[in-house]
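Note that this complex is displayed minus one protein chain, with the remaining chains in position.
Let's turn to subunit A:
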């Protein structure tokens, strides 16, 4: 590729010196200095709002730092805009995919080039891409539209795109938040191999300590906009990292399990449906969830978990079989959910369980705004009831919001999750259906939400937990099933679960 040969290759070092960023009165970043040595894998840790994104946006030229500067390979560099950063070989992989869904991988790569030809000679481009791919440690199918690729493949393609564009310093913003453990291992392993080979330097934003210890060379921790610690990863334990992140000893208590499984609450019998593409069948012959247990459903994304969630929430039509709650047919109407005390925490709750532009207080009242004192539903809404309910829930679940009246879309992801959980766990819950509850959340939010789920279980609720995070499944579940190709492929008790065995069934060969 001519445009690549023109650029020098090899990893470059980047140093942010004395970075300060103020937004009005608020100091997002306070005199932070980070040195990322060439050819290293550097992890950037911190809670949500600690200033990680602000720091990398200053490095990439999205923000102009109030003071401080960036050194690229020891030379001062003026990052006026992202293009200037790109020209120096700096690139960023965002948390949300920036690939164009309906274009093929090949089209995505070619059009992302600044010097994309006016008329694309696909024969030549294909040959160039094949040559480029031959040099890469991992591959993705080039002729598939990106929306048909699995999350792991998309993430690999994002990284490949940066390499294809000749970038030699990569910022990865929580690259594994949408990946399964196996995919994450695979992608990060390849990225580390590239750093070892001296091809690139990597700065990775993450919450996951395990990934830091496993893959990173150096570490920087930010807390409330300031540099809170760092050094060589080999010399730090998880406790050290947690202490740097949280300031004090982190609240890691896990709530003990009490009580055991009771009567069957949710029963799926011969359920048949079609998946999103309309091509693959979803076939669940039998699945029971009992009171006082957490049933975890593990699986690689795209194996029917999302469709299962849609079936249970009434968003997807059944073609056969039945969903029973406490022995009654259940079609997920509001009346049925209320009668049987079924509650949901769907994935992406802002989209699937909230009205984003309505206020936090209103969103918190979705389960009760029409509930009257007697058996008849309320006609006039009660502003006081909504306000009191909001106040109690915001305090009880430590939801951080400017006011109960601000729109729920203004809250951070973790706080939206807390708000929905507060609403869904209010009152008695007999069946709680949860999907990827901790997706993209920081450390403190994750442990709080997991503790709430276990607390609901201890109170006797049946919990169905669908998650792509195997660690989460292992931590929370009393019983684990694996979903693969739209079917239940494997079942094991949580206490004696064998990760390798589960992984084999997740991968589709049991």
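Operating definition for what follows: a contact is a pair of C-beta atoms (placed from the backbone, for glycine too) under 8 Å apart; a residue touches a chain by one contact, two chains touch by 3 or more; residues count from 1.
Simple rule for what comes next: contacts and distances are computed from a predicted model.
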Of "Tryptophan--tRNA ligase", "Simple sugar transport system permease protein", "NADPH-dependent glutamate synthase" or "Electron transfer flavoprotein alpha subunit apoprotein", the UniProt protein name belonging to the chain not shown is "Simple sugar transport system permease protein"
With the full complex in mind, choose from A:110, A:191, A:332 or A:425 the residue touching the hidden chain.
A:110
Only one of A:83, A:139, A:196 or A:238 touches the unshown chain, namely A:83
With respect to the chain omitted from the figure, which of A:98, A:144 or A:328 is a touching residue?
A:98
Contact partner of the left-out chain, one of A:317, A:355 or A:455
A:317
Where subunit A meets the left-out chain, the residues are 82-83, 94, 96, 98-103, 107, 110-112, 114, 116-122, 274, 276-278, 316-317
